[in-house]
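What follows is an incomplete set of chains from the complex, kept in their original frame.
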Amino acid sequence: MNRKGELHSGPANQRKDIFLLTKSPHSDRARLCLQLIAQSEDAVLYLAGDGVYNLLGESPAALSRERIVACQEDLQARGVLADENATVSVDFYELLIYDVMSETARVYTF
Amino acid sequence: MRMGAITIILTDGPYISEYAEMAYKIAKAALKKHEVNIFLYLDAVHIPKKGQNPAFFANAGELFGELAALGARVEACPRCATARGYAPVNGESEDYLGAIKITSLYRLAEMLEESDRVVALSR
Amino acid sequence: MRSIFYLLDSAPYGSEKAFGLLNAAAVSIRMDVAVGLYADGVFLALAGQDSQALKVPNLSDIIYAYPEIRFLAHEPSLAERDLLSQSLTERVELLDEELFLNEVLASESVVIL
């Protein structure tokens, strides 16, 4: 258990920014989300709902495959293939909550 | 004992968007280890309405009833609820499923102050 | 009205709009009915939709169920969204800007949901 006795601890207390994006690429919110990711030093992008459309075409953010997590049922419903851009998860919400609640995390929802 | 608290804010009603269902999935995952508060704001005050019977989607009222039974605190904005025909009597509406209260917008602020994380889902 | 153009400008699944629009189009087939996909509405044209795990109706299937309805997609919207290199539903006809606008103006009424 960590000092606060509350949340999972992250690596070396460095702040981690979790971005949950549920909007399609041409929206103002997706644009803002990607700009914030570009400013962040430690970003992870979770794509759910219409957010998975951001995987069409070029990779939505300059993030490695491990740092982009996409929700499998949302991809399948929409006919979007994640290819090499993202980690596809059936336990999307478990992973999201684990990351979001880790001690050094902040979460931004778009 | 649950450690760490997350507050989820919703503004859409059920079915019109997938945010009620997404909030359910987030809350369900969070409730395994954490405290969960849900504040129903604007159109989201329709979510706890009794008697929902969707033919093609999951029943949002039942999903949120389940969350409340699992220990989530689900509260609705009284201004939004009263405007939309859910006038509270002692914090409850006869049109609402039990366990979901109509409280005060100040409770939103309290939930935020007391939470470690906040997730707002809206169109 | 003898003809109606339903315009869809929001993505499927994220909201009930696409489902609602397709249902409205389906009951309107005593008139000439076209469904125009514009802006985020063009995502409906993606092939391979399988909504079983999400537990919601498959909107692609509805498209195939109503041969009376013309499905038209705004090509610039598809291009902006990198969709021209993706597999698309065969039922959807691609129209360039001018042809798409002409179809809208040719219809006796336009409904955007």
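Think of it as A, B and C in the order they're written, each chain with its own count starting at 1.
Assume contacts are C-beta pairs under 8 Å (C-beta built on N, C-alpha and C of every residue); 3 or more make two chains touch, one makes a residue touch a chain.
Nothing here was measured: the structure is a model prediction, and the numbers come from that model.
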* Per chain kind, how many copies sit in the full complex? -> A x2, B x2, C x2
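Note that only the chains that are shown with their structure count from here on.
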* Asked: What is the distance in Å between the mean C-alpha positions of chain A and chain B?
  -> 24
* Could you give the separation in Å between the centres of chain A and chain C, each centre being the mean of its C-alpha atoms? => 30
* To do: Could you put a whole-Å number on the gap between the CA centroids of chain B and chain C?
  => 33
* If you look at chain B, which of its residues touch at least two other chains? -> 18
* Structure fact -> Residues of chain C that touch two or more other chains sit at 13-14, 56
* Asked: Where on chain C does chain B make contact in their complex?
  -> 13-17, 19, 55-57
* Once bound in the complex, which stretches of chain A touch chain C? -> 22, 24-26, 49-50, 53, 56-58, 72-74, 76-81
* Asked: Tell me, which parts of chain B touch chain A in their complex?
  -> 3-4, 6, 18-19, 22, 25-26, 28-30, 33-34, 116-121
